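Coming up: chain A.
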Amino acid sequence: MEKPFAITLDVGSSLANKTGSWRTERPVYVDRLPPCANACPAGENVQQWLYDAEEGGDGYERAWRRIMEDNPFPAVMGRVCYHPCERACNRAQLDESVGINSVERFLGDEAIAQGWRVEVTAPPSGKRILVVGAGPSGLSAAYHLARLGHAVTVVDSGPAAGGMMRFGIPRYRLPREVLDAEIQRLVELGVTIELNRRVTRILDAMREGGFDAAFLAVGAHLGKRAYIPAGSAAKVLDAVSLLRSMEGENPPRLGRRVAVYGGGNTAMDAARTAKRLGAEEAIVVYRRTRERMPAHEFEVEEAEQEGVLMKWLSTVKQADGEKLVIERMELDADGFPQPTGELEELEADTLVLALGQETDLSLLEGVPGLGVDDGVLTVGPNMMSGYPGIFAGGDMVPAERTVTVAVGHGKKAARNIDAWLRGEEDVRPPKHELAAFEQLNTWYYADAPRSVQPQLELVRRQSTFDEVVGGLDGATALYEARRCLSCGNCFSCDNCYGVCPDNAVIKLGAPGEPYAIDYDFCKGCGICAAECPCGAIEMVPEAI
Partner candidate 1 sequence: MRSQIEGSQAVARAVALCRPEVVSAYPISPQTHIVEALSDLVRTGELSPCEYLMVESEFAALSAAIGASAAGARTYTATASQGLLYMAEALYNASGLGLPIVMTIANRAIGAPINIWNDHSDVMSQRDCGWIQLFAESNQEAVDLHVQAFALAEELSLPVTVNMDGFVLTHAVEPVDLPSQAQVDAFLPPFEPRQVLDPGEPVTIGAMVGPEAFTEVKVLMHAKQMQALDVVPRIASDFEDAFGRGSGGLLRTYPREGADTVVVALGSVLGTIDEVVDELRAENVDVAALGIRCFRPWPLEEIRQALQGARRVIVLEKAFAVGIGGIVGQNVRLALSGLPVPVFDVVAGLGGRPITKRSLHTLLADVLHERIEPNQLTFLDLDRELVQRELHRVSQSPRSGPHAENILRDVGTVAAGSH
Partner candidate 2 sequence: MFQVRIHGRGGQGVVTAAELLSVAAFLEGREAQAFPTFGSERTGAPVVAFCRIDDSVIRVREPITEPDALIVQDPTLLHQVDLFAGLSDDGYLLLNTGRSFDDLGLGAFVERFDVDRCVTVPATEIAREHLGRPLPNAALLGAFAALTGQVSVDSVAAAIRERFSGPTAEGNVTAAEHAHARVLQAGRASHA
């Protein structure tokens, strides 16, 4: 074609005009720390495994394996974790938090159903490690150490592995076949578990077994006994023993009316168990108000649904025969309960004490350099006690006593033990800046109310130990996973690629690095950053 000078031009010739020189600010892709991951005591990369799960199908296994990097018990976690991740979730400020816990449970159950397994990733280190206590913390440590190539022996005084997961949490919250399946995975990984064996002197045990290091996680199994005058006929026992005895052949006899003294989750477990054991009346006696109960709201609600009664602002003064003497309390200005002297009687065949638990530190006798504070062993930030080579975690160290915290301790200890054995320190990269809700552009997230997990009908909850809360089906789990806002991390939505008025965003499509800015043409308008749904683009001033 004959093109008249200047009047007619070749198409696309403006590519010669590099408009990037106009720019005063440049967009830069960033990764921010999602609040969920930040809040997870087990240090799970929650957002990442949700991202994998969003694809469904193979994504489920990828998601599960990603959980397994940090936590060997997804199915258990999906049931017993009090999911602080969901309290931190930014989506809560949009509608409702993402049901992370329910998705995790779905993935855990899917793994059991599909028989997914994990392998040891590292070559054998030749090191032997003794883990005392087969609870969540001990097993978690054993799992991670084994995957790091160490030979691990777990010793537990009890008849079965699981610790509080088995002897503290009722089966209606954690069916045993689920627990067994996930523990079995550890055994298949090569972890040796010796049951019904008590370690009395840790240093002897290590020397005799030729262990290079030890991780102690004996938990806190001794129920606290408050002094309560009790007549000979009075039947008083502590919640821990009650719950443990549920795992034995013959369940305990509690009578028609059971009083549980205490306000923690264990108290709720005890009361609900009593109800299931046939008690016509299970009543929780607590010296403060409901608001001040340490038990989680949902536990209290479920207990009440099942007919458990609550008696607030009350202390047990005395127990004998078939009745308790109760003193009414009132809260002072600081919210502490003060006796009023007003007494009343309460019919009760059994009094269950749920006043917290203590740790048995006897196995540490003779170990030099240890610090003990308020009945628990103090450890450093690397989970090592005052005695080199002896690490500890879970309920026996100062921390919130939850399964998830314990599992987290196990992982952290394992990493540190591994490093210590190599004469190194376990150094983690600094954490990214937290992804705040204000950094999101939530317009781009379509409305999606949280999905609800099914619950067992009441009759069966009151009479059987069947699991109360049901799991999500595949579609719902997928839906729930996709409610994730991917705070602070690109999820390849193509928005930046699409909204740039200068076509200055290049789509690479590479995993983890889906886009790049074409600084030849980017004028720095900032639309990409403003319209990034998840706040993964930052505008940085150009040095001029």
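Here is the rule we go by: a residue touches a chain if its C-beta (ideal position, glycine included) is under 8 Å from a C-beta of that chain, and two chains touch if they have at least 3 such contacts; residues count from 1.
Picked so that all candidates are chains of the complex that A comes from, given by their letters.
No experiment lies behind these values; they were computed from the predicted model shown.
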Subject >> Chain touching chain A (counting every copy) in this complex, out of 1 or 2 >> reply: 1
Subject >> Interfacial residue positions of chain A with respect to candidate 1 in the complex >> reply: 1-11
